[in-house]
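All protein chains of the complex are present and in place, except for one that has been dropped.
Our next item is chain A:
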Amino acid sequence: MTFSGFKVVKEALTGYRGWGPLWRNPTPKPAYDVVIVGGGGHGLATAYYLAKRYNLRNVAVLEKGWIGSGNAGRNTTIIRSNYLLPGNQPFYELSMQLWENLEQETNFNSMVSQRGIINLFHSDGQRDAYRRRGNAMMISGAGARLLGPGELREMVPFLNFDNARFPIKGGLMQERAGTARHDGVVWGYARGADKLGVDIIQNCEVTGFRIEDGKMLGVETSRGYIGAGKVGVSVAGSSGRVMAYANRRLPIESHALQAFVSEGLKPVVPGVITFGAGHFYISQSDKGGLVFGGDIDGYNSYAQRGGLPVIEDVLEGGMALMPMIGRARLLRAWGGLVDMSMDGSPIIDRTDIDGLYFNGAWNYGGFKATPAAGLTFAHLLATDTPHDTATAFRFDRFNRGYVIDEKGVGAQPNLH
């Protein structure tokens, strides 16, 4: 089944009887060439690119719940490539380019909307830092534009420009950034992978690994043992739990990150806006809800929920940035689990166990990385060599002293 305008019209005229399920629900085979653990955006994208670009089709994706029910369904849907450091920025720019072509690639409406992101600055020092970041973005081809207060006032007049403590002096804009529909991304990759022969196995929790003489043989699951030539773990948020089955410690702490949505409002926020003087960012969904978030809760957690102090802190940031938000009612707040790493950057690498590969440590930023993480992890699984844009995301960067610390706060995960 291919989606097209013609198909939509035809179905509308014939009572929608032609729409079928987008993927199969197969029973697991005894063994696969590659088993991906984790049916989130990253795992499904990995399976899709394995089948599409590397022609590996005897692949299974194992998901303990239903696909997209972890962080893929809990994020704030922002896509951007506005990083500073050489190890990061080319990777996120690759991701941005894949986002731009995602709907053609998967023939699925992922609602990629390049409505732009503006990072506000509030002091001369911060302007200099953002100018430097903008230069790094332009070198990578991502594009960047420095906005003065005049231009900004026209674009987003509702901000509190004259805040006595943190006046808004301007912003750094990436016009190609924006938002995407998180479920659409998951479903698009799932449908694409399934069509190429990948088995997506839901409600199948991995409960252990079978490893002999340092070689991965397969995975124990709630639906029995499944043999595997290679196993790719792609379970950010639960990385600690899953890698503990292989007795491996990681440079990661698991933390809870909350997100929020207001009642539906008429269009008011044109793109994504981030507050430079506190941790607060906001966009508006196509349904009209203001979608916003801020800091992690700050202590190790596997609870998928956060506490009230951070909610208060985020809303205070919102009130400082755009006081009119006080007139909107908060509709929902939820939490997800994030892998906070020791330098704030991800890991896509082989492990010291033959046949066990790892993709994780995405900190707050896994969603925007979905296409590139899938492509580069697939490249690693298929070829045993890191993809050109992901060579910096190695486990050994910590003991070699090549950390990628965008924020420069050191090995303190809750500060990244």
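Definition applied: a residue touches a chain if its C-beta (ideal position, glycine included) is under 8 Å from a C-beta of that chain, and two chains touch if they have at least 3 such contacts; residues count from 1.
In the analysis below, contacts and distances are computed from a predicted model.
Could you check which of "Multicomponent Na+:H+ antiporter subunit A", "Autoinducer 2 import system permease protein LsrC", "Sarcosine oxidase subunit delta" or "Nicotinate dehydrogenase subunit A" matches the UniProt name for the chain that's left out?
Not shown, but named in UniProt as "Sarcosine oxidase subunit delta".
Pick from A:N25, A:N101, A:T385 or A:Q412: which residue touches the chain that isn't shown?
Considering all chains, including the one not shown, the answer is A:Q412.
Which of A:G192, A:P251, A:G355 or A:P386 touches the chain that is not shown?
With A:G192, A:P251, A:G355 or A:P386 as choices, the missing chain is touched by A:P251.
Decide which residue listed in A:V9, A:M138, A:A303 or A:L331 touches the omitted chain of the complex.
Of these options, the touching residue for the absent chain is A:A303.
By the contact definition given up top, give the residues of chain A that touch the hidden chain.
238, 240-241, 244, 249-254, 298-303, 307, 309, 342, 398-399, 411-414
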